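What you see is the complex with one protein chain gone and the rest in place.
== chain A ==
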Amino acid sequence: MKPLLSAITAALVAGLLSTAAYAENLILYTSQPNEDAQATVDGFEAAHPGVEVEWVREGTTKIMAKLMAEIEAGNPVADVLLIADTVTMQRLKEAGELLAYKSPEAAAYDAALHDADGAYYSTKMITTGIIYNTSAPMKATGWQDLAKPQAKGLVTMPSPLTSGAALIHAQTLAGISGLGWDFYKALAENGATAAGGNGGVLKAVATGEKAYGMVVDFMAIREKARGAPVEFVFPAEGVSAVTEPVGILKTAKNAEAAKQFVDFLLSEEGQKLAVKMGYIPAREGVALPEGYPARETIKVLPVDAAAAVKNSEADLKTFSGIFGTN
């Protein structure tokens, strides 16, 4: 029994030590794809050698559910959040969960890109447009093309139940005259599917399971650069956009490192890192990555942020109603 007991004790102690060690680190909850999250963390750790970052990736809505469950259990694990959209951040701010922090880097940004109290800061612009497989018969140029008979059964999109960007996208298109929820109904009748996150859409279209999809810009443009048979289109009517904001939780155990993380993302170095990964930077004066048209030619559709906060639940229900359970 003795060696057995000591083995168990050793295992338990090792486990305790490793959980205790997390307290020294910065814990990041993010919705970036794994490779980008790792690259962001690597860049930050290189700039701040004293800090080790532990990170978790999930779609924005799933990360939020996890966080809310942790808050309810009285033990929020995350220090800093880097998620798809400001609407979700605004809701957290209104619930009093975010720390107000005035970053010195904010001066280089358009004031519309961060919260006036410093609760959250936009780090980049991520638009949602159309991706199509290069062997698809029709070259889609606008949203309405996806409802045409040529695209019957060939369209897919991310579900707002998983992706923060997808929720804002749906809310944006639903608020545009000429599109609206009727457009989504037409898509559903045309056999379009909506499930999972942007990654699934990219995969489905690039591999030819589907011909057309709605997807975030950087994924499609980057995969095309790697040799995948896809094209990305900024549709004629305009694109929706989210700004991937970063915010610090009020309960952060390591608020100092969290502030350094925010400053790093907003700094010129952090913004260049984002460009290297293929994102449109939020900071003024930083050039767009390759594969994008000029910044001023991208037409971003407006969205009513206050209404988006208020109607999120109802919009989710409307969307699920149109596309079935998912």
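The definition used in the following text is that a contact is a pair of C-beta atoms (placed from the backbone, for glycine too) under 8 Å apart; a residue touches a chain by one contact, two chains touch by 3 or more; residues count from 1.
Heads up, the rule we're going with is that contacts and distances are computed from a predicted model.
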Absent chain [UniProt protein name; select from "Iron ABC transporter permease", "4Fe-4S dicluster domain-containing protein", "Nickel-dependent hydrogenase large subunit" or "NADH-quinone oxidoreductase subunit F"]: "Iron ABC transporter permease"
From A:G59, A:G175, A:P245 or A:G278, residue that would touch the chain that is not displayed: A:G59
Omitted-chain contact residue, chosen from A:N75, A:S177 or A:T297: A:N75
Full-complex contact with the absent chain, from A:L146, A:L187 or A:A204: A:A204
Full-complex contact with the absent chain, from A:G43, A:G129, A:G175 or A:G196: A:G196
Hidden partner interface residues of chain A, rising order: 1, 4-5, 7-8, 11-12, 14-15, 18-19, 22, 27, 29, 33-35, 38, 41-42, 54-59, 61-62, 64-66, 68-70, 72-75, 77-78, 133, 135-136, 153-154, 161-162, 193-204, 206-211, 219, 223, 226-230, 323-326
